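Here is the structure we will look at.
As you look at this complex, bear in mind that one protein chain is not there, while each of the others sits in place.
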Amino acid sequence: MIRAGIIGATGYTGLELVRLIKRHPAVQLIFATSDSQSGQSLKRVFPSAPELTLISPDQAPLHEVDVVFLCLPHAASASMAQTVLNAGVRVIDLSADFRLRDEKVYQAWYEVPHPAPQLLKEAVYGLTEIFRKELRGARLVANPGCYPTSALLALQPALKAELFNGPIIIDAKSGVSGAGRKPSLTTHYVEVAGNLSPYNIGRVHRHLPEMEQAFSWWSSSPPTLIFSPHLIPAPRGLLSTIYIQLRSGWDERRVHELYQDIYPDEAFIEVLPAGQAATYAHVNYSNRCVIGITVAADTIILTSAIDNLLKGASGQALQNMNVIFELEETYGLL
Amino acid sequence: MIRAGIIGATGYTGLELVRLIKRHPAVQLIFATSDSQSGQSLKRVFPSAPELTLISPDQAPLHEVDVVFLCLPHAASASMAQTVLNAGVRVIDLSADFRLRDEKVYQAWYEVPHPAPQLLKEAVYGLTEIFRKELRGARLVANPGCYPTSALLALQPALKAELFNGPIIIDAKSGVSGAGRKPSLTTHYVEVAGNLSPYNIGRVHRHLPEMEQAFSWWSSSPPTLIFSPHLIPAPRGLLSTIYIQLRSGWDERRVHELYQDIYPDEAFIEVLPAGQAATYAHVNYSNRCVIGITVAADTIILTSAIDNLLKGASGQALQNMNVIFELEETYGLL
Amino acid sequence: MIRAGIIGATGYTGLELVRLIKRHPAVQLIFATSDSQSGQSLKRVFPSAPELTLISPDQAPLHEVDVVFLCLPHAASASMAQTVLNAGVRVIDLSADFRLRDEKVYQAWYEVPHPAPQLLKEAVYGLTEIFRKELRGARLVANPGCYPTSALLALQPALKAELFNGPIIIDAKSGVSGAGRKPSLTTHYVEVAGNLSPYNIGRVHRHLPEMEQAFSWWSSSPPTLIFSPHLIPAPRGLLSTIYIQLRSGWDERRVHELYQDIYPDEAFIEVLPAGQAATYAHVNYSNRCVIGITVAADTIILTSAIDNLLKGASGQALQNMNVIFELEETYGLL
Partner (left out) sequence: MIRAGIIGATGYTGLELVRLIKRHPAVQLIFATSDSQSGQSLKRVFPSAPELTLISPDQAPLHEVDVVFLCLPHAASASMAQTVLNAGVRVIDLSADFRLRDEKVYQAWYEVPHPAPQLLKEAVYGLTEIFRKELRGARLVANPGCYPTSALLALQPALKAELFNGPIIIDAKSGVSGAGRKPSLTTHYVEVAGNLSPYNIGRVHRHLPEMEQAFSWWSSSPPTLIFSPHLIPAPRGLLSTIYIQLRSGWDERRVHELYQDIYPDEAFIEVLPAGQAATYAHVNYSNRCVIGITVAADTIILTSAIDNLLKGASGQALQNMNVIFELEETYGLL
């Protein structure tokens, strides 16, 4: 039995983790913390949550657990990670703090010095299907962002095959839970319902350097990324529509051959038959990533869908936990 | 040409008023104020708003207008009303401050002493179709609450006919704009979408004394009210489903006869044929109130629908302005 | 291992059953049928469904299963039930065909003669928490309607205590999946989004006799029912707001005492602390029923929420299967 703790349990990713862990037959939830609502039942925060009393983070019995999930804002997360590791406990961090390997890039995008640069080298980027080997036994996992998860699982084959010509364009669409639970005008029901908003489009969203970092791992001459997220009037779900110009020598048949065999035995990834497109309905409330491939006039259009709170956050975090502790990878996630 | 000002223009009722006035051929909008966003264009607040620079309330040129619409929180509104009246300008108040004629009742429900009790006697309750005569030339109008507007227009005939036996039950359903524009967890998109929540049910919602006050005007032995509002995952709309037990001597035929002739010439009220029920779709984006009547086993079921921001707030406010200034009542509202 | 079949798997209740059974550790899904889409993968029908080839109903290998779930329209279901029982296989029927014990009442409300009146006596009404004893080993279960499930679980204590005076009013609100998957203008996205519609209000909805039948089981002088369903712009969820006038001798304290102990050990029923109201958010995507109790001016207001597709249909069907076969009742449902 693996004993787990959650630090920061009152956001959407925290709640999903509580639910997943409660249902996981081989994991026991030892504690869940909240800064502002310690002492209360999680039920007060979410009517659908299981019975569970939130404790203050500084009361967390770190020595009683094997792994801690961090669901904190960036910067806060990295400091806490060091504390948890010092207690000899593994860390799966759902914040952005350990995703970028270069602390200068981190500082440029997050506008604070990295709070624990000494840990950057050790952190494993938890895109499970691609870094499974590195994840086994890892002490510190950087759980990927929701947009990067959806885009990179679809793009990795294309990048490794270097089939692109010019920039790669990701037009992404996310449900509102991706914006977090803190009330704001942006997430007000009346402002969102019936609306659709591009935001941080071009080269300004913080998930851009995370994706370009992976591009540089997989391609010798990595493409420029144009990234346009859109807020969708739906509670959850994330779809990336990705446009790649084919370099000469590539055609529709070769593209489909490339993708056909790329994830043959993955329980959570499905590549659709040629011409079908991925939708939220393929993946919501599951840990799956579904990928569609269309080729038209020397352009590949990839559609890649995930549930932003599951494969895009808490589901993948639990999948990574399964890998770290060498459990069946799908355990508690089907 | 009537010259109008709006105090508190950055909420949903303020925005609707701006839109309505801009479209009204006989009204000119002279100013619109905002405490927190003065100096900015209203477009910054609402992408769909017309060009208009918000000013601070204390800069409002009261002497240049004929009427001021107050879209302020309760208590704040009553103080401002006196200031505006002192400038010789008429006031249409969209807050709750002048709806209750008894300052003790006000204090009991709003938990502050009434800020301008001297004005209570003069205020006209602006349920237009019923108090049209009193509204002509009025200096101070208390624009009714959204729930009371929907319920009272449907209930007045039943109350005057004294056809009820026992309590009256109003099960009401409101779109989210009724909760205002201030961000909160209650109005967070992810919390509302796919959800449905009763709130303040029984005898605790502040619109209850407003409705019971009208009951006492229209009935010699006014019924007790049970009032259950529900929050609906829709941006706007309001439906009251009302249950009345018939006293002996009343039957289905008599009820339909009573309602048949009740609003014969009203441009904004439609009584549906027997058995049809009112829906949001009948009324949204209009100033109309649509009323359905069903009788089953000695119970009347009234369904009464309005757009909460129009007939339930800003539309009725403009309708009242038309009456005050003896313009065609539907002017600018069709 | 229990072997199960589903007849009529391409509606919303069929899909939920497939999902639940696939996840249930002690049940194996042997077949799933479809009239119109046999030979196809269920994935073609629902992008999120597991891999499963639909077969024609007449090819269903009845002799290979222990239980069949019927997800057919009324009348079609009763005929099929007899066929399945003849094969020595138990039946859990999600249609209305075996809910009413009196074939004359059935004919009056469903406008066809009952296709298998000989089975009516044997059918057990599958409101699990209340008829658990009768369900053990049952051959034929009539799974309750969604509205009755929500209302009756909340009402049974009140009816048995005979605390009511006059009619009982149920103002119910259902998500759109309750209307089924067959396309119609009523379920068209543009007609539903932003709308809210009462329908079949008064004493005309087919779930009314089902509820009144239960009233007559539990009360010596059963109350009249007024029942007003409303269609809500949400995919799933069901809330009944129930109004009961208290007879003399009853007060708020006694009501809360009555309800306090009513479902002490039920895994799927939660009675909220006094004054809290049930919402869709308490129950959606779970098999739970959550009940709130408010008393105001001699009126009880019960709020009772379920997920219409789970506790209101497929979840309760699986719960009943667990009881029939004497498995842990919550198995596969937490």
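Chains: A, B and C, in written order; residue numbering restarts at 1 for each.
Methods note: a contact is a pair of C-beta atoms (placed from the backbone, for glycine too) under 8 Å apart; a residue touches a chain by one contact, two chains touch by 3 or more.
Since we're looking at a predicted model, the values are computed, not measured.
Return the single residue from A:Gln82, A:Ser228 or A:Ser286 that touches the missing chain.
Here the residue in touch with the unshown chain is A:Ser228.
Among A:Lys182, A:Arg203 or A:Arg247, exactly one should touch the missing chain; which is it?
A:Arg203
For the chain left out of this view, which of A:Ala277, A:Ile291, A:Ile306 or A:Met321 touches it?
Candidates A:Ala277, A:Ile291, A:Ile306 or A:Met321; residue touching the omitted chain: A:Ala277.
So which bits of chain C touch the chain we can't see?
Residues of chain C in touch with the missing chain: 12, 176-177, 181, 183-185, 187-194, 233-236.
Touching residues of chain A against the unshown chain: what are they?
166-167, 169, 171, 173, 175, 191, 193-199, 201-204, 224, 226, 228, 230, 232-237, 239, 241, 243, 245, 277-281, 284, 292, 294-299, 301, 303
Mind pulling the chain B residues that touch the left-out chain?
Given the touch definition above, chain B has residues 23, 46-48, 193-194, 279, 281-286, 290, 334 touching the missing chain.
Here is the rule we use: only the chains that are shown with their structure count from here on.
In degrees and to the nearest 5, what turn takes the CA positions of chain A onto those of chain B?
Here the rotation carrying chain A onto chain B measures out at 180 degrees.
Calculate how many whole Å lie between the centre of chain A and the centre of chain C, each centre taken as the average of the chain's C-alpha atoms.
37
Centroid of chain A to centroid of chain B, CA atoms only: how many Å?
The computed centroid separation for chain A versus chain B comes out at 46 Å.
As a quick test, compute the distance in whole Å between the mean CA positions of chain B and chain C.
39
Counting only residues that touch at least two other chains, what does the list for chain A look like?
193-194
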